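Left out: one protein chain. Kept in place: all the others.
Moving on to chain A:
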Amino acid sequence: MEFAELIKTPRVDGVVLRRPFMPTVEGTLCLTGHHLILSSRQDNTEELWLLHANIDSTEKRFVGSLGTIIVKCKDLRVIQLDIPGMEECLNIASSIEALSTLDSVSLMYPFFYRPLFEVIEDGWQSFVPEESFKDLESMTDEWRLSEVNKDFSVCPSYPSLLTVPRDIDDESLCKAASFRHGGRFPVLSYYHKKNGMVIMRAAQPLTGTNGRRCKEDEKLINATLCAGKRGYIIDTRTIAVAQQAKARGGGFEQEANYPQWRRIHKAIERSNVLQDSLIKLVEACNDQSHSMDRWLSKLEASNWQSNVKEILTTACLAAQCIDREGASVLVHGTEGTDSTLQVTSLAQIILDPACRTIRGFEVLIEREWLQAGHPFQQRCAQSAYSNGKLRSEAPVFLLFLDCVWQILRQFPCSFQFNENLLIMLFEHAYASQFGTFLGNCVAERGKLQLSQKTVSLWSWVNRPQELERFLNPLYEPNNLVIWPSVAPQSLLLWEGVFLRWNRSTKCLDEAYQEMVHIIEYNKELQNKVNSLRRQLAQLETEDKMVADLK
């Protein structure tokens, strides 16, 4: 087995594990191919099982012969391991380093993980495009499912089945694809049942400096407009950035060629800027200096909250175009795989009550992120403790989750799920035993044979035992469009993720449990009252019958 040679020292005794706000554990440290395990070998004490893939970076320190490894994880946790013996420490450190930076996807844990639970519903089969299309078909006949990308040759990052306007043939789609970055031609993202308006998404048009145009592209998006109606194109970049893109062959839709569309530019940051923002934010959150001014200025300098606000604002804008203006929307940025998806998926959470259920949210993630080709493997290769050598890492998905959390905070009764689901998704996007977030697009996942060789995250999440943890006790279905406030005073720092390891959550958890208890007790009492009423009614009828007989 390949891992054995990477593990220089598989086992060290007398290792001390230190974590903030948790008791120190002393025990034996074991390295396996995929886990770092620390066990005190005593009953009732917690064992640490850490996926190597979860390790973002490590630091070594020595005091005499006592070595210390500080392990910084992708879920933002920081733990300290005190290892007696310099050699052992060095060995462990280099083993962890090697094991946590494996290049080959096929060596990742999901390919080795065998579930201890029975898979009742295979998550790989839970969300098929045909199913969603059936729903759409029941509402409108304006759209069709195209197989133009069956072999992923038209657009490598798109799935094989795509929803496109009925009147546009596959040949036109191919031409439109050649006019869009990465072949990502405009496809349907969301159909608003209430008024038939749609959100489409694409990548930037390749107008270049000489203003190329593509009749098929124009026809394609015009086909989504009703007669005499106009739509909005939301470009997630500022006009300046979009102009610059022309020099590299990209660009934006010219008014002259798209007279039925009004273009709006927003300013969502590009992925490399977002990564920097995350690094700074986490650095600020871990600052132990206790100085208020320092904290606030670091928080501000990280720009994280500004990014949240900008993304949420853009999503609200898209939703407003649809619901209030009665106009269809096309969203794109540069590649159409990052900010575009943030906007289209958040707009759906605002507009569509179905997306606020657990199942609906899973469908949304599957459709708007996984199948839409957000490059999870690249984006989530490193997290906030990454240093230097960044390639294309970016917390695009985490920002989306943060925005969902903001809406959840403002509408705490309108979501079937709670914060735990969002945190869980964040963790699994970065390191997981499940194959769901591996690969960068459908085509890659197919090649990796993930559905045969790994277990889907959804297979695990959708088990009733697990689901319970993610249920929001306050949930009451709310069929309305929910408009969040984007005032800075209304947007909070997501403590559940960013301050998670910097505080003791005991008091907060207990309070949450108490709330759950109150609500469950209410249901219990309701049932009790109902059953007593029934009993009484029965007695009364019997009594009446007896009286009548007399």
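We adopt the following convention: a contact is a pair of C-beta atoms (placed from the backbone, for glycine too) under 8 Å apart; a residue touches a chain by one contact, two chains touch by 3 or more; residues count from 1.
What we mean here is this: contacts and distances are computed from a predicted model.
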item: Listed names "Myotubularin-related protein 6-like", "Dynein light chain roadblock", "Translation initiation factor eIF2B subunit alpha" or "PITH domain-containing protein", with the criterion being the UniProt name of the chain not displayed; value: "Myotubularin-related protein 6-like"
item: Residue of A:V12, A:C316 or A:I423 in touch with the missing chain, whole complex considered; value: A:C316
item: Contacting the left-out chain in the complete assembly, out of A:L299, A:A381, A:C403 or A:M424; value: A:L299
item: Contact residue for the chain not shown (choose from A:R77, A:R263 or A:R463); value: A:R263
item: Chain A, residues in touch with the chain not shown (by the definition above); value: 230, 262-265, 284-285, 288-297, 299-300, 303, 305-306, 308-309, 313-314, 316-317, 320, 324-325, 409-414, 474, 478-493, 499, 502-504, 507-508, 510-511, 514-515, 518-519, 521-522, 525-526, 528-529, 532-533, 535-536, 539-540, 543
